[in-house]
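All protein chains but one are shown in place.
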Amino acid sequence: MNRRVTVAYLIGLGLLLIAPTFLYPILVMKVLCFALFACAFNLLLGYTGLLSFGHAVFLGSAAYVTGHALKVWELPTLLGLLAGTGAATLLGWAIGSLAIRRQGIYFAMVTLALAQMVFFFFLQAPFTGGEDGLQGVPRGTLFGLDLAEDINLYYLVVAIFAGSFWLIQRAIHSPFGQILKAIRENEPRAISLGYDVAKYKLLAFVLSAGLAGLAGATKTLVFKFATLSDAHWHTSGEVVLMTLLGGMGTVFGPVVGATVIVTLQNELADKVGSLVTVIMGAIFVICVLAFRRGIVGESLALYKRMIGQKL
Amino acid sequence: MTEIFGVPIQALFGQLMLGLVNGSFYAVLSLGLAVIFGMLNIINFAHGALYMAGAMLTWVGLEYLGIGYWWMLLLGPICVGLIGIAIERLMLQWLYKLDHLYGLLLTFGLALMIEGLFRDLYGVAGQPYSIPEELSGAFNLGFMFLPKYRAWVIVASLTVCLFTWYVIEKTRLGAYLRAATENPKLTQAFGINVPLMVMLTYGFGVALAGFAGVLAAPATQISPLMGSNLIIVVFAVVVIGGMGSILGSVLTGLGLGIIEGMIKVFWPEASATVVFMIMAVVLMFRPAGLFGREK
Partner (left out) sequence: MMKRKLLALTLSALIVPAAGSALAQAKGKISGDVVKIAVLTDMSGVYSDLGGKGSVVAAEMAIEDFKAQAKPKFKIELVSADHQNKADIGSNKVREWYDTQGVDMVTDALNSAVALAVAKVTTEKNKIMINAGAASTRLTNEDCAPGNVVHYVYDTYALANGPGKAVTKQGKDTWFFLTADYAFGASLEKDTTDAVKANGGKVVGSVRHPLNASDFSSFLLQAQASKAKVVGLANAGGDTINSIKAANEFGLTKNQTIVGLLTTIIDIHALGLPTTQGMMFTEGYYWNLNPETREWSRKFFSRHKKMPSMLHAGTYSAVTTYLKAVQATGTDDTATVMKQMRATPINDIFAKGGKIREDGRMVHDMYLVEVKKPAESKEPWDYYHVKQVIPGDQAFQPMALSRCPAVKK
């Protein structure tokens, strides 16, 4: 991480630590879960150039597995989170190794179709409870702390988010991340340089799926349930929107995008009624037409221009 | 009575026919996607929403303007095509220089908007539309009663598919089109108005979706949600067929409809996922799709 990003990261972390004194902890936790989800997605879209239109299944599968592990198998919380994340990682490997056989638009369609297949599996499988959802998942304890207390869970969620965010940054700035960028910029050249492109793409996909899974597992812990909407293609669309709106390929973009979208959904719930989807669609269209760098990307560009003019 | 796996063979023929009906819808929709993709290199995510719009317009036409089914069969696709042209002129044309993924994202946003607007206007329960009088009733085919309307769906959609194929492969206009797809700059240099071709192609592609919508109107409930579930299946159809050829996408559509129809008899639980499973298998052995060429 460069110095500016580190400073921003530390400030953000500091703010998160004191946030519960003035913000609604559950909502902040939800924002963090979706921010992590979007960051994981950004790793794929922003840094590898792969648009997955089925990322919700990783969120959803981890949510269900964690829920099942905690509720039915009565595993300790940490193991439950691990189980969910592991399941999403495995699923990511399975879907990823099929999907990377195609490029570009085909990749998007393949991931969407495979995700829809998994969605139907969740719908029909008895352990998910169908449309009732998997309800009443216990949060359990961690190091003797009762996670049923929102505030205890809050700091666990912050720790998970901060750790994963750091991990993603490390991955991006590692040689591995550089190769991913090379693939994004010019795939044939990366191949001719002797890189096993398919392997790197798959690795990025699996890493992204695993982290998306961690977000889903954490979400189950926060809300104590997992439902079908977690795995629905609408959610896949939402995470694309979050990343696009915040700024794909930027460090903080997905976090900003997730914050805006989650807050917006929460706020619009009692104001616009049936027009929610229209508004989401309109944001999509505006972003694509006029705002492609997203909030963070455009702001950075503006900032750079201003400095440039002064010099 | 002869039986196959415990299912009377006559019932099986019946199911085959029904599979063909559904396959016709897949064929028209994936044909539209293929035409658009060939020219613009984008996947039109709004295809499902425009299919729905076609069906909705059919209903609106009858309900508010008193325009019957046969006229709407002509007017519906034209209206949807005009919407498409507006979309292309106002939005899509600014994206051609960018990564094709932006086209996908834009049309996804449009799909959400179109669906949301119709939902806000007309609710979700949907609207009834009765089968036109000329086509109500059924043929007795011996092995089944085939409602006339379903037979009409097959005939109408195959005609449209053949027509499209003929125009693109056998006429001068089609030749320009193929040339513009292959090398737009050179074609432009020959004095052919490529942007106009692109616009008309997109308009025609979505008009096909609108046509499928009008065809579907009497057969299913016209609801704002009818497009979004269908379109994901059609995407899978397109991946299986590959975008290489017009005929390929039509044949794949019909074939998958029939396979799906069979699955509905022998293993109904899997009928929602069978197309996706076939897609996974095809990807493993022929990543470019059955009729596709690796670019």
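Labels A and B are assigned to the chains in the order they are written; within every chain, residues are numbered from 1.
Just so it is clear, a contact is a pair of C-beta atoms (placed from the backbone, for glycine too) under 8 Å apart; a residue touches a chain by one contact, two chains touch by 3 or more.
All values reported here derive from a predicted model rather than from experimental measurement.
Undergrad: Going by the stated contact criterion, tell me the shown chains that border the hidden chain.
TA: Contacts of the omitted chain with visible chains: A, B.
Undergrad: Touching the hidden chain in the complete assembly: which of A:H68, A:R139, A:K201 or A:K219 does that?
TA: Final answer for the missing-chain contact: A:K219.
Undergrad: Who touches the missing chain here, B:E134, B:E182 or B:E269?
TA: Going through B:E134, B:E182 or B:E269 one by one, B:E269 is the residue touching the chain not shown.
Undergrad: Check the options B:F37, B:Y69 or B:Y149 and report the residue that touches the missing chain.
TA: B:Y149
Undergrad: Which residue among A:L228, A:M248 or A:I283 touches the omitted chain?
TA: Of these options, the touching residue for the absent chain is A:L228.
Undergrad: Would you indicate which residue among A:N42, A:S61, A:T77 or A:T259 is in contact with the undisplayed chain?
TA: A:T259
Undergrad: Given the full complex, what residues of subunit B touch the hidden partner chain?
TA: Interface with the chain not displayed, on the subunit B side: 8, 11, 14-15, 18-19, 21-22, 25, 116, 119-120, 123-128, 130-131, 138, 144-145, 147, 149-150, 219-221, 223, 225-226, 229-230, 233, 261, 264-265, 268-269, 271-273.
Undergrad: Can you name the residues of subunit A that touch the chain not displayed here?
TA: Answer for subunit A: residues 8, 11-12, 15, 22-24, 26-28, 30-31, 120, 123-124, 126, 129-133, 135-136, 219, 223-225, 227-229, 252, 255-256, 259-260, 263-270, 272-277, 295-296, 299 touch the chain left out.
Assume only the chains that are shown with their structure count from here on.
Undergrad: Would you tell me which residues of subunit A are touching subunit B in their complex?
TA: My answer: residues 51, 98-99, 101-102, 104-106, 108-110, 112-114, 116-117, 120-121, 124, 233, 237, 240, 244, 274-278, 280-285, 287-289, 292.
Undergrad: Can you list the subunit B residues touching subunit A in their complex?
TA: Residues 37, 41-43, 91, 94-95, 98, 100-102, 104-106, 108-117, 119-120, 232, 235-236, 238-239, 269, 272-273, 275-277, 279-280, 283-284, 287 of subunit B touch subunit A in their complex.
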